[in-house]
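A single protein chain has been omitted from the complex, and every remaining protein chain is retained in its original position.
The letters A, B and C name the chains in turn, as written, and every chain counts its residues from 1.
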Amino acid sequence: MRPLLRAGVAVVLMAMVLPMAAPCAQEAARDRITPANVATLRPVLTLRTGSAQPHLAAPVAADGLLFVLTPFPHHLLALDPASPTAPLRWRHVPEADGRAAGQACCGASGGVTAAGNRLFLATLDGRLTALEPATGSVLWDSRAADPGAGETLGAAPLVVGDRLFLGNAGDDFGVRGWIGAWEAPTGRPLWRRYTTGPDSDVGIGPDFRPHHHADQGRDLGQASWPPSAWRQGGGGVTGPILWDPTLGLLFHGTGHAAPWNPARRPGDNKWTAGLFARDPETGMARWFDSISPHDPHALGSATANALVELSWQGRPRRLLIHPDPNGRVYLLDPASGEMLSAEPFAPVNSTTGVDLANGRPQWNGAKLLDANGILREVCPGRPGAVGGEPDFSRDTGLFYIPASLLCMDIEFRDAAYIRGTGYTGANIRLGTAPGAPRGALVAWDVAAARAAWRVEEPFPLGGGALATAGGLVFYGTRDGALKAVDARSGQLLWRFDLGTGAVSRPVGFLGRDGRPYLAILAGDGRGAGREIDPRDASADSGLAHALRGLPPPREAGGVLYVFGLP
Amino acid sequence: MKRASRLLPLLLAGCSGWQSALDPRGPSAQDLHGLFWLFTITCTVIWLAVMLVLLAALLRRPPATKGAAEAAGRRSARVVGGAVAATVLVVAGLTFASYLATRAISSDQPEALVIRLRGYQWWWEVTYPHEQPDQTLLTANEIHIPTGRPVRIELAAADVIHSFWVPNLTGKQDMIPGRSNSLVFTAEKPGTYRAQCAEFCGLQHAHMALHVVAEPPEAFERWRTAQLAEAPAPEDAEEEEGRRVLESKACAACHTVRGTEAAGNLGPDLTHVASRRFIAAGMLPTTRGSLAAWVADPQSIKPGNNMPMVSLTADELQAVSAYLTRLR
Amino acid sequence: MSEALEQRDLRDTALDEVLLESRLARTWHTPPGWVGFFTTVDHKRIAVRYIVTAFAFLLLGGVLALLMRLQLSRPEAGLIGPDLYNQIFTVHGSTMMFLFAVPVMEAVGVLLVPLMLGTRNIAFPRLNAFSYWIYLAGGLVLWVAFVLDVGPDVGWFAYVPLSGPQYSAGKRADIWAQMITFTEIAALAIAVEIVVTVLKQRAPGMSLDRIPLFVWAMFVTSFVVILAMPAVVVASTALILDRLVGTHFFNPAEGGDALLWQHLFWFFGHPEVYIIFLPAVGMISSILPTFVRRPIFGYLPLVLALIGTGILAFGLWVHHMFTTGLPRVGESFFTASSMAIAVPSGVQIFCWLATIWLGRPVWRVPFLYILAFFFTFVLGGLTGVMVASVPLDTQVHDTYFVVAHFHYVLVGGAVFPLLAAVTYWFSKMTGRMMSERLGRWSVALLFIGFNFTFFPMHILGLQGMPRRIYTYQADLPWGGMNLFVSLCSLALAAGFLLFVWNALRSARAGEAAGDNPWGAATLEWATSSPPPPYNFTRIPVVRSANPLWDDGGALPVASGLSVNRRELLITTTAEARPEARETSPRDSAWPFWAAIATTIMLVCSIFTPWAVVWGSIPVAVTLVGWFWPRGTPEDDS
């Protein structure tokens, strides 16, 4: 019964459009959402995706259209929120390689990018496609990742000019991470640089000037691993890639080293769990910061980064902000990779500090284990303290981090590498101290390197935050709320019940009618979803245990909400 | 007594060998050997004395008169008291001797070569850690050590309790899950010394052996360098086919051959399996025939071990054994 | 009126010898046939039953030993696979330790302690009956499981994690752990009985310094049992809980410790050796004077040596764990304490030597066994000193050297004295003497077979042969000696068979024995062979340590006990002055039913922990039946 039903749900997309917009023509059109009018936000469009999986990919808006990527097996929908009665412009259903369904590791979801009048789609199962935004017709199509090995595509591609940059995911399967470049108009591959292996693979040449001494040397991506282990070393480029137009550099974090069990990979395991600055032309590395050498808790550093300009220690400066899964916010000089600060934004006991001079964390010896065995109460727990994509507000100077405040018991076991199967060698039970909040929205004062305020949440946050120019921060929660808080004080101004948990980032955009809209794709905050037996405390890498008490969603599948002002 | 005197030369002569406590080849084993003979000779003397007294007591004519009997009784009391005192002295002396030997054996050797040994049911994983991670060497079922340099074996167990024992070099030490033990010893002469698991560990406890190869430091370094290299490439079509079979069949899920797609680590690392003297944890000498026999039917050779019988055609078996023989 | 009064409280003072015997026989009588078989509480019947059962298990364990020798007689023999071999050596070890050695020693105690103390029955006789049934059930559980291929295969020491839930699937290890529970209950019951009997039921005048040395030995042994067994109760219960309920006593990942098992097990396991050895020492001390025709030399040092051994027994369990990587200081301490046990053993040996020195040997079979004991036990004791040294132990631990050592100690130190004891006290069990001629043959076969079987194992161990291996490779130099050992083991087996044949034949057709065929000195020889159900017509009074020698033919007697109910004389603990009269329970089938109920509960708890809950209901019912007053004269008192 069950497979049939599931197939039905997956195949027949139920785009049940419920026109709920009540035309209230009396009020003058407002051009932005502000604390004053946020309470009047109401849904203008809802759409059920029919997929019961967690909806991780944020919708993308371009030219007044909203592009929605549903979970794997994907449907790409083009919607026009300005015409609520017939919003669906087109639908693209890429051919799916079912193997990827079981391999959505490390928060990988695939993603969409709109750029230069093109739409680029990276599917979870490794397909990279360019489409015509207006019609949905395919311009080119290529295969970027091999799901047979557990390799998937994590985040949306980055397009700069006529180049497209994309990273892979698959750390949990022992897949070597890489970042690649394609010619955007044609889909011709340009280069591919790996996270592990010899310098030629990694893209390390004469221009590579890492700030810290430990990162200098020949073939460290090979020498810092036991023989051959780098071939299954992980370090996927799972998070978004950041483009710095001023310096002309790409920044990206690298994922965790594989397997999770550090006893199986003595050494610093370069270049996993760190930050790369790369030349977009050649992909050659400029600098690298090793955030967690040896990555003893397999957290990686593949989170979203941000570039900001603000006054740092009395003088204006461009800074690269890297909120790391290890629970610290790193401030770096984007040109050199110099570390300026690394303060915790979440409860951290795995490190006691970071030695900014050599860039290495000061590990808490009690939370390290280089043998099979068990570590208890390691904070933060996998997959890290950064729950979703943070956002920076220039107006407030605050960096809004949706945080997960979990700790873990992690047991290291023997890890067997079998191609296409999970290569972890660890078992995790996530939890918190009783009574402690499991999640929070942390407003990080970048200049002061401390939290300005935080909004505590009963469950770890899984989606991103959106800071608007109007002085609001929007974020969704796993228990199915979309919240708007005052960007300066964190005061809750508006709350909407989504009916299902949100684990993706809200987006704001202007519609074809010139009015502001807010969209969020909600869909199952229960991590891996419903096929979990919560009696197993390690289910879904321990997340199921950490979400104890989370009420089941009212909506069976995902729902897209588009909100507008009346 | 007569029997003992007959057995003593047997004890002296017939007991040297490649797995014998009576054929010491390193300082630890020599200390233990010396201690063994100290104890043996002391105990033999005591035993002979007791037996002689017993014999004399049996053959002796008992005291005829009551007075003589009482005198004999008093004398006996003194003799018994003296014997007990002597026992106390001997026991104290032997305790002290064994304390000295313990101290000599367990003295810490900071410059020792560290080797990690992990016991599995029923094989041994050997790791040579190195401060440079890519010089870390992982192999199985054979330990190479340089002569004249102390080695410290760090012992761990993956499943049940095992015990590492190379009698020619030193005494045994247990490998206990959840605990770490270590053992320091030195081999003075080059040679191959057999070691065997000495703690009952299940079905194939009898076939859980390991060879310690002591060789001059240069030879050891040569061996180490050779072992660090990736597996040699196949040299002919048959070996090429063997590699393909190994990568595509169940072999690759459990065994690593560095440089190929086989990267499993549930069983011993096979990158240089043919360079090892024995396969299957000291069971069969490494020849192409024994490799083929082992792959063809591991459960007949070592019933209950964790390597399954993978069904291969005759040609595939030929090819795999050819390729494995190449892995020197 | 006076008739009725007399009926209720008729004393032995009022009756002459013949009438007294008939009245006592009526009071202490056990019905014949099946009813009596299941209801008797006579310590002699239960003890003989115990001894016969234990010897049956000895033979079964011996068959397993021969099977192992058959398999090991040549390299890579394919007769017995590893699975079966592991079961065989586990069942061999468990049978010999738990079903033969400990029970048989306690059974000899049950037989002789009341006789030597001059009392009519052991204390708590129904518990005694219960103990036998439980012991039998435990033995059957192990052996039925073994026959069904569910025999434990984790060694008699059952080290975790090998015996734990992950590495020992199925019910095999549970069977072992539950068998331990059965034998624990049985042994503890007897230990309690003996302690109470020795403290309160001694013949008047038998002050502490006149107690026969065998009784002293059983007394010390019983205390060792009472103190050591709880450790193994805890260990085996924790193991069963780990295996069946999912607790984590031995799981290092959840805070347990695999080494905890070894500490608990050996805290019992080492005293276990002395539980077997101390009664044997007592047997030697009690038999030897008879065959050198003089009292034992050094009674007080021997008693002190017994007590000293009993105390030291608890201070050296770690010497089974010298290779587990314990702190050096601890190892040195345990080396010292392990070697210190040589001192009390030395005292005993020297006292016996002095006894022989001062006496005139009588070359009868029990004495020959004692000589065999001297030869082998001293050798085994000295190899024990070697094993006690930490550095030497690292070479010989878990090798055939240790196999040789403990067989020298246990067979040489305990089985030879036991065989001497059975030969010596055979008349008190059957009323007949064992054949002297067959006895001499079996001594010779056992002595030669034993030494040729086990002495070469020392060398095999030093040559690197580990224990518990089901085979060895042909290129190892062990083949010849193993074949030799296997062949010699046949001689050893022949010796045991001859002994059993002798016993069986003599029990039917042996020469009839008088009250005191050996001319011995202690009280058990003051009654007939076999003794009547009430043991002594009148309770003897003791005035020296060797009453039958020192008091000539006729012992003084105490009187005043009731004859129409089962009544014992209670004496004071130190001086053994008469203190009170106490009734002794009548025959009952309830101990048998209680044993059945307990067996059902314990066996079912292997399959579901809930059996402990519902299984305790029938146990409670049978216990109520056991203690329910039935209006017998004993209940009235």
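Everything that follows uses one rule, which is that a contact is a pair of C-beta atoms (placed from the backbone, for glycine too) under 8 Å apart; a residue touches a chain by one contact, two chains touch by 3 or more.
Everything below uses one rule, namely that contacts and distances are computed from a predicted model.
A.B. asks: Looking only at the UniProt record of the hidden chain, which name from "Ferredoxin", "Cytochrome c oxidase cbb3-type subunit 3", "Thiamine biosynthesis protein ThiS" or "NADH-quinone oxidoreductase subunit N" is the right one?
C.D. replies: Not shown, but named in UniProt as "Cytochrome c oxidase cbb3-type subunit 3".
A.B. asks: Looking at the whole complex, which visible chains does the left-out chain touch?
C.D. replies: The undisplayed chain, in the complete complex, is in contact with A, B, C.
A.B. asks: Among A:381, A:402 or A:422, single out the residue that touches the unshown chain.
C.D. replies: A:422
A.B. asks: Can you say which of C:76, C:254, C:475 or C:550 touches the chain missing from this structure?
C.D. replies: C:254
A.B. asks: Touching the absent chain in the whole complex: find that residue among C:17, C:76 or C:149.
C.D. replies: Selected residue, touching the omitted chain: C:149.
A.B. asks: By the contact definition given up top, give the residues of subunit B that touch the hidden chain.
C.D. replies: So the residues of subunit B touching the missing chain come out as 177, 203, 248-250, 252-254, 266, 297, 299-300, 303-306, 308-311.
A.B. asks: Given the full complex, what residues of subunit C touch the hidden partner chain?
C.D. replies: 81, 83, 140, 144-145, 148-150, 161, 164-166, 168-172, 242-243, 246, 248, 250-254, 596, 607-608
A.B. asks: If the hidden chain were put back, which residues of subunit A would touch it?
C.D. replies: Residues 2-3, 5-6, 9, 14, 50, 98-105, 148, 172-173, 374, 409, 411, 413-414, 416, 418, 420-424, 427, 429, 528, 530-541, 544-545, 552-554, 556-557 of subunit A touch the chain absent from view.
Operating definition for what follows: only the chains that are shown with their structure count from here on.
A.B. asks: Just the number, please: Cα centre separation of subunit A and subunit C in whole Å.
C.D. replies: Roughly 72 Å separates the two chain centres.
A.B. asks: Mind checking the centre-to-centre distance between subunit B and subunit C? Centres are C-alpha means, answer in whole Å.
C.D. replies: Going by mean C-alpha positions, subunit B sits 37 Å from subunit C.
A.B. asks: Rounded to a whole Å, what is the gap between the Cα centroids of subunit A and subunit B?
C.D. replies: Between these chains, centre-to-centre, one finds 52 Å.
A.B. asks: Which residues of subunit C are in contact with two or more other chains?
C.D. replies: Within subunit C, the residues that touch at least two other chains are 252-253.
A.B. asks: Which residues does subunit A have that touch at least 2 chains other than itself?
C.D. replies: Those would be 373.
A.B. asks: Spell out the part of subunit A that touches subunit B in their complex, as residue ranges.
C.D. replies: So the residues of subunit A in touch with subunit B come to 222-228, 231-232, 264-268, 371-373, 414-419.
A.B. asks: Okay, in this complex, where on subunit B does subunit C touch?
C.D. replies: Listed in rising order, the residues are 3, 7, 10-11, 14-15, 17, 19-22, 31-32, 35-36, 39-40, 43-44, 46-47, 50-51, 53-54, 56-58, 60, 62-63, 69, 72-73, 76-77, 79-80, 83-84, 87-88, 91, 94-95, 97-99, 101-102, 105-106, 121, 159-161, 163, 165, 167, 170-174, 176-179, 181-182, 194, 196-207, 283, 303-304.
A.B. asks: State the interface residues of subunit C toward subunit B in the complex, per the touch definition above.
C.D. replies: Counting only subunit C, the residues touching subunit B are 81-83, 86, 154-155, 159, 161-162, 166-167, 252-253, 257-259, 297-298, 301, 323-325, 328, 331-332, 335-336, 339-340, 342-343, 346-347, 349-351, 353-354, 356-361, 371, 374-375, 378-379, 382-383, 385-386, 389-399, 451, 455, 459, 462-464, 466-473, 476-477.
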